[in-house]
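What follows is a structure written as C-alpha cells; I'll ask about it next.
A single protein chain has been omitted from the complex, and every remaining protein chain is retained in its original position.
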Amino acid sequence: MITAPKIEYLQLAPLLLVFGAAVLGVLVEAFTPRYLRRAIQIPVTLLSLAGAFALTIVQTLKGVPTEPSAMGAVAVDGPTLFIWGTILVLAFVCVLLVNDEEHFVAAASAVPGSAEEERAFIEGNVHTEVYPLALFAIGGMLLFPASNDLLIMFVALEVMSLPLYLLCGLARRRRLLSQEAAVKYFLLGAFSSAFFLYGTALLYGFAGSVDLAKIAAALGSVAGQNGLLYLGAALVGVGLLFKIGAAPFQAWKPDVYQGAPTPVTALMAAGTLVAAFGAVLRVFWVALGNLIWSWEPVMWAVAILTMVVGAILAITQTDIKRMLAYSSVAHAGFLLVGVIAIGDAKQNSLALGAILFYLAVYGVTTIGAFAVVTMVRDPGGEAWHLSRWAGLGKRSPKLAGLFAFFLLAFAGIPLTSGFFGKYAVFQAAVADHATPLVVVGVISSAIAAFFYVRVIVLMFFSDPAADGPTVVVPSWGTAAVVGFSALATVVLGVFPQPVLDLAKSAAGSLFVG
Amino acid sequence: MPWLSILMGVSVLGALGVAFIKDDRLAKQATLVVSLVVLALTVAMAVQFSPNGDRFQFAETYDWIPAFGVHYAVAVDGVALVLILLSAVLVPIVVLASWHEAEAGKRSVRTYFALLLVLEAMMIGVFAATDVFLFYVFFEAMLIPMYFMIGSYGGAQRSYAAVKFLLYSLFGGLLMLVAVIALYTVAGKNSFLFTDLLGAIKDPTTQKWLFLGFFIAFAIKAPLWPFHTWLPDAAAQAPAGAAVLLVGVLDKVGTYGMLRFCLELFPEASKWATPVVIALAVIGIVYGAIVAIGQTDIKRLIAYTSISHFGFIAMGVFAMTTNAASGATLYMVNHGFSTGALFLIAGFLIYRRGSQFIDDYGGVQKVAPILAGTFLVAGLSSLSLPGLSPFVSEFLVLTGTFQRYAVPAVIAATGVILAAVYILWMYQRTMNGPTAEAVQGMKDLNHRERWVLIPLIALIIGLGFFPKPMLDVINPAVKETLTNVSVTDPAPAIAKEGQ
Amino acid sequence: MEPAEIISHTGGVIGAGWLLIALPLLGAAVLLLGGRRTDKWGHFLGVALAVASFVVAVLAFVQLLGFAPGERRRGVALYEFIPGVANMGLLIDPLSISFALLITGVGSLIHIYSIGYMSHDTDRRRFFGYLNLFVAAMLLLVLADNYVALFIGWEGVGLASYLLIGFWQYKPSAATAAKKAFVVNRVGDFGLLIAIFIMFSTFGSVAFADVFPKAGGASAGTLTAIGLLLLLGACGKSAQLPLQSWLLDAMEGPTPVSALIHAATMVTAGVYLVVRSGAAFFPADSTASLVVTIVGVATLLAGAIIGTAKDDIKKALAGSTMSQIGYMMLAAGLGVAGYAFAIAHLITHGFFKANLFLGAGSVMHGMNDEVDMRKYGGLRSLMPITFVTFLIGYLAIIGFPLLSGYFTKDGIIETAMEHSAILGWLAVIGAGITGFYMSRLVFMTFFGERRWAADAHPHESPSVMTWPLIVLSIGSIGLGGYLILSNRLMVFLGPAVGQPEELPAFHFFSPVGLATLALVALGAAYAWLKYGRAEVPAVAPRGSFLTTFARRDLYGDALNEALFMRPGQWLTRLAVFFDNRGIDGVVNGLAAGIGGTSGRLRRIQTGYVRSYALSIFIGAAVLAGAWFVVGTL
Partner (left out) sequence: MTTHYLVLSALLFAIGGIGVLVRRNAIVVFMCVELMLNACNLAFVTFARQHGNIEGQVIAFFVMIVAAAEVVVGLAIIVTIFRTRRSASVDDASLLKY
C-alpha cells in the first residue's frame, strides 16, 4: 500500500507559482486571440515573478527550513532562498527588457527574408510565446540550485535549458546568427547534459542513490568503488562546468551570447550563471564536500584556465556581445576561486556568502550592460561591432557614461559593486590559503581591465564615426532596467553591507558549527 | 568638528553642482569658488592642528562594512596634513590655469572641472584615510577621474597614455589588493584600522610578502625606477593642469604610502628591503636626470626630472633617519609646488606656440620676459637652488641619508650637478639665444596666468627661507613613524669638543 | 695663536648686521619684481642700497674695533632655519667684516660706474637688480655663521654670476658661457655639499661655533676628506685648476660684472672658504693644505701663461685674475702664516683688478665694445684718466715697488719661500710672467700706433665712470702698504684666523724681492720689445706651440670636451634609447605579447559546433583522468 508523499507546498510555493504561470501562459497562447496575448502575458509573467519573490521573502521571514522538502527532493535552505531571490529579481528585470517587440522575430517558423516573414512583419505579429518560455526557463533556474538529488537536478537542468534553446533562435534581426546560436547551444547543451546524466548514473552506481546527502554519506562507507566515484563526479562536473561556461567548456558561450536576442543573452548571463553556480555548490560542497582533497587541484586548474582564457580571449574581440561573453567566462573563473575556498564551517559560510554576493552583484551589472547594448542600434539592428561604438560618449554621454560605469564595475574598480564582489571572493580564497590562485585572479583581472578600458577609450577618447549608430529612446522597460542596474551597482558599491549580511546569514544558516 | 569629511563633502557636492551647470563660464567660476572654499577650510583646519598633540587629529571613525572590518576612518598626522594642504593649494591654481584647457579639445568643459573636484575629494581622502581598506579604495578610485582627464582632454597620444597609466597603476593596485586581503586575514583583527594593524604582522616572511605587495604598488605610483615609463607618456599627454595634479599629488600617494604603510606596518621587511630600495632610488635619481637631459619634449623632460626627484623622496623615506624622512615629506610638498609651476608655465608656453618640442622655441625671454623669468625661477627651484624650497628638502634628504648610507648619498648628490645641466640647457634652448621667428610676437603672461604663478613662486621662495613651520608639523609625525619602525638616528661621531 | 671664541651678540649695528644683506636684497626684489615701471630710477635705487650697505658695513666695522681684539668674533643669531640642522645667523669678525667692506665698497664703486657703462642698455634696471642680488648673496656668503647659510650665499652668487654672464642672453655665446659657469660651479658645490654632510654626520652640526672646536677630535681621514672637498668647492668658485675653464668664457658678461664678480669678489670666495675653515680643516703641513698650495701654484702659472697669449683684453685680464687668485690660494695653503697675506692680496687685488677691468671697460666703451687689443693702440692721449688709472693698476699688479701689489705679493712669495723653495720659486716665475703679459696688455692698448677699426672714435668716458677708476687707483697705490706694514691686517685678522707666534717683519728689497723685481723687469722689457716698439700685426701670428697652448687655455676646454661632454652626450643618448626600447620596450612588449596570444588563441574558436563538442569531450576526458589520478595518488 502506497503512502502519499509529503509535500511542503508553502516552501515550494515560489516554484509552483512560476511554473503555474508558465502553464497559464501556454494556455493563453492557445486560447486567446493574438491581439490580446501581450496584454495578458506581460502582467501574468511580471506578477508571477513578483509573487514568487514575495513568497520567497515570506519564507525567509518565517524562518529558513532546515529539512529538505518534497521527500528530500528539494532543499529550500538559506542559500536556495537567497539564490531564488536573486534569480527572481534578475528575471523580473530581464522580462522588462524582453518587453520590447523590437528584439523578437515575428514568426520564428518563417524563412528569413521570405514573403511570409514580410507578412508577419506587416501584421505586426510578435512571439508572445517568449513569456511562457522564459517562465519555464526561470522555473528551471529556481529548481536547479534547489534540487537535493541529482535526478531533480538533471530535470531542472533540462527544464531550464530547453526553453533557452528556443529563445536563442528568436532574434528578430540577424536571424541566421540567431538560429545558429540556437542549434549550437542545443546540440552542445544536450551533449553536456548527457555527460551529466552518465555521471549521475555512475554516482548512483557508486552510492546506490542519487540523493546528494546519501552520496556524501557513501563517500565514507563505500570502499573500492573509487573508479565509479571519480569518473561519475568528473562527468557530473563537466555538465555543470559547461553551464557556467568554465574553460575548457566555454566554447559555446561567445557564439550563443552573440547570436541570441540580447534580452535572452542577459537572462542567460545573469540567471543561468547564478542557478548553475548554485548547483555547482550543491554538488561539490554538499555531495562531494569530503572529497575536496581529490577535486581541489583539478578545480584549481579549471579556475586558472577559465580566468586566463576569459581575460585573454576577450582582449581581441571586436563584437561587444562576444566581449561580454568572454568577460562572463572570466567572471565564472573568479567565482570558481570562491568555490574552491571550502574548509571548516566558518570558512564555508565565508566563501558561500562571498559567492552569493558576487553572483547577485554580477547578475545585476551584466543585465544593465546588455540593456545598454540593446539601445545602441544601427539600421540593421543593434550595433554590435565595437568600431560602431566609437565616440558614443560625445553623441549620448549619459548612456556611454552608464555603460562605462558598468564596465568599471566588471573591472572591479572600487566604489562599484563589482569591486566588493571580487574582494569578497578573493578574501575567502586567501583565508583558505589559496593566495596563489588569488594572485592569478588579480593578474587576469588586470588583463581583463584592458578590454573594458578599451571600450571606454572608444566611447570617450575617439571621435564619432560620421554615420554612427543611433541611440534609441528606451522603452519604459529598458529605461527601468538600466536605471535599476546602475543604481544597484552604485549603492552596492558604496554600501554593500545589507546584501552582504543577507548573503552571510543565508550561508550561515547552512553551516552552523 | 568633522573637518576632513567636510572637506571631502564640499568638493564632492561642488563637483555634482558643477556637473550640472550648463554655462561653461559659470561652471569654471563655481569650480574656482569651491576649490577656494576647500582651501580656506583646509587652512582653518591646519591652524587648529597642534603639532605636539596626539599623532592623529580630527579623527572620525565609523563602521562602513562591518562584514569586512572596514571603517570610514579619517584623521591626519603632520605628514598627511601637509600633503592635504598641498592638494588644497594646488587645485585652485590648477583650476585657474586650466581656464581654457578643455576648450582646446572641444570637449565638455564642465565635466573637466567636475572631475577636478572629484579628484580633489579623493586626494584629500587618500591622505586622510586611517583605515587601510579605505586608503586602498581611494588609491584605486583616484585613477578613474585622472584617466578621463588625460584621455579626454590630453594631447595627440592621449588614449595610449591614459590606458598605459590606468593599466599600469591598476596592476600595481591589484597586487596591493592581494596584500591588503592577506594583511587583514593574517592579522586576524577583523579590522582594517591602521592603529589596529600596527605591529599585527609578526612573522618576518609574511611581512616580506605583504611588504612587496604594497611596495610594488607604491613604486609604480611614485614612480620608482624601473616602474616609471608610464609617467613620461602620461605627463606629456595630460593637459598641463592634470599633469600638475598627477605628478604633484597623485604620485605622492606612492611615496606617502611607503612612509606610512610600508614602513610602519612591515618594519622588519622594510629594513630587509632597504638596500634594494635605496639602490633603485639612487639609480632613479641619476638615470632620470640623464634621460631628462636627452629629452626633446618639454613635458617629457619635466616628467623625467620628477622621476629623478622621486628617487630622492624614496631614498629619504627608506634612509630611516628623522632628517631624511622629514626631508622626504617636505620634498613631496616642495616638489608639488616647483614641478607644478614648471608644468604650468610649460603649459602656458605650449598653449601659445602649440608645440611641445624644445627645438621649436628659442629666445622667448626677449619677447616674453615674465614668462621666461618665472620659468627660470621654477627651473631653479627644480634644480633645488638654495633659497628656494626644494633645496631645504633635498638637503635634508641627503644629509639624513648620509648619516646612515654615505655612499648612496654621495652618488645621489651628483644629481645636483645633472639637475643644473638639464634645467639650464632646456632654459637656454627655449628662452635664450636669438628669437625664433615662430616665437616672434608671443604674448607675455596675462593677468590670470600671473595670478596662477604668484602663489606658487611665493610659496617656493617663502618656504625656501622659512621651512620651519612645515618642519615643525612634519617632524613629530615622522619621529612617531620611525619609533614604530624602532630605528634611532645615528649619533654624531664627535659629540663634544675634543682636542 | 688660535682663533678666539665666538661670542653671541645682540644690539648695535652688528646686531642689525642683517641689514647688510637685506638692503641690497630689497633692491633686487624691487628692481626685478617692479618691472618696467622702475626703469626711470631703478639704477639709482640700486646704487643707493649698495652704498647704504657699505655704510652699515663701515659702522659695524667701527663697532667691532670697539671690542678688545679677543672679543671681535661676534655671532648674531637671526632665526631658526632648518630645525635641528641649521640656523640663520651671522658671524661678524675681522675676516668677514674685511670682506664685507671690500664687497660693499668696491661693489658700490662698480654700481656707480655701471650707471654710465650700461646707460645705453634698455635692460639697465634688470642689470642693477642682478648686481644687488649678487651683493646680497655675496654678503650672506661671507657673513654666515654656518656652512648651510654659507652654501646658500655660495650658490646665490653662482646664480647672480649666471644671470649676469648671460645678461645679453640673446647672444648664444653668452647663454652658453653662463650655463657653463653655473654647471662647473655646481661641480664645486657638489664637493662643498658633501663636505657639509660629513661635518653634520661627524659633528652633529654645521655651525662654525660647533664645528671648529670639535674638529680636533675627528680622525685625520675625516679632516682630510672635508678639507679636500672644501677645496673642490673653492676651486669651482675661484676658477682654480681643474675647474678653471668657466672663468674665461665668463667674460661674455658686461665688463662691470667681470670687474665685480669675476675679479674683485666672487672668485675670491674660494680663498675665503679655505681661510675661514683653515684653522679647523687645513692645519699647516696637512695633506689638505699641501694640495691647496699645489693647486694655487699650478693655477697661478696656468693663469699667467693664458694671460700671455690672449688678444681679447678681458680674457687676458681674466687669465691674470686666475693667476692672482692662485697666489692667494697658495698663501691660504701655507696656514696661519699665509692667511693674512692671502687676504691682503685678495683685498688689494680686489682694488687693482677692479681698477684694471673697469679701465678696460672704459676703453671698450670708447672703442664701441671692441675687445681685440690688436685693434687698439696709442690710446693714452685720448683717454688720459683711463690711461693713468690703468697704469697705476698695472704697476700695482706687477708688484712695482711701494704699490699695493708689491707688498702683498711679495709677502706671499716670501712666506712660500720659507715654506718650500720650489713653491717660492714657481711663484717668483709667475710674477715674472705677470710682468710680461700685463706690460704686453698695456703696450698694445695705450702705446704703439693706432690700429683702430674704421668707425672707432675713441673718447674719454663720462665722469660717472672715471671717478670710480680714480678711487680704485688710489686704493691700488696705498692699500697694500697700509695693510702689510707693521702687520696691521695680520694682527687685525688674528682673532678670526689665528696668527703665527712671532710676526714676520717686512724687508724692503729682500733677495727674493729683488729677484722677483728683476724677473718682472725682464718680462716687461721683453713685452716692450715685442709689442711696445715693434709692429703689432692686426691678426695674431700662428705663433709657437707654446703660444697656441696658451691661446687654447692650455687645452682645458678640449680636455673637458673629451672627458665629460662627449661621453656625457653618448651616455645620454644611450640612456634615452635604453629607456624607450629597453624598459618601456619590455612593458609594451608584454602588452603586445598578451594581445598576440589572444589573437592566436581566438582562432581555436572555429565556429564549428563539432570542434566545440570535441573540446568538451577532451576536456571531460582530461578532467576525469586528472581527478582519477589525484584521487588515487
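Note that the chains are named A, B and C in the order they appear, and that numbering of residues resets to 1 at the start of each chain.
Definition applied: contacts are C-beta pairs under 8 Å (C-beta built on N, C-alpha and C of every residue); 3 or more make two chains touch, one makes a residue touch a chain.
From a predicted model like this one, the values you see are computed outputs, not experimental measurements.
The chain not displayed here makes contact, within the full complex, with A, C.
From the set A:T45, A:Q258, A:N348 or A:Q427, the residue in touch with the chain omitted from the display is A:Q258, counting the whole complex. Checked against the full complex, the candidates A:F92, A:Y165, A:Y230 or A:F420 give a single residue touching the omitted chain, namely A:Y165. Contact with the omitted chain, checked across A:A108, A:A332 or A:A486, is made by A:A108.
If you put the missing chain back, the residues of subunit A touching it would be 108-109, 111-112, 151, 154-155, 158, 162, 165-166, 169, 175-177, 179-184, 186-187, 190-191, 194, 197-198, 200-202, 204-205, 208-210, 254-255, 258-259. Taking the whole complex into account, subunit C touches the unshown chain at residues 602-603, 605-610, 613-614, 617.
Simple rule for what comes next: only the chains that are shown with their structure count from here on.
Taking the mean of the C-alpha atoms as each chain's centre, subunit B and subunit C sit 36 Å apart. Chain geometry summary: the mean Cα position of subunit A and that of subunit C are 79 Å apart. Of all residues in subunit A, those touching 2 or more other chains are 450, listed in ascending order. Annotation for subunit B: residues 167 touch two or more other chains. Residues of subunit A that touch subunit C in their complex: 183-184, 187-188, 191-192, 195, 226-227, 229-231, 233-235, 237-238, 241-242, 248-249, 251-252, 254-255, 291, 294-295, 297-298, 301-302, 309, 312-317, 447, 450. Remark: subunit C residues 591, 594-595, 597-599, 601-602, 605, 607, 609, 611-613, 615-616, 618-620, 622-624, 626-628, 630-632 touch subunit A in the complex.
Residues of subunit B that touch subunit A in their complex: 64-68, 107-108, 111, 136-138, 140-141, 143-144, 147-148, 151-152, 158-159, 162-163, 166-167, 170-171, 174-175, 177-178, 181-182, 184-185.
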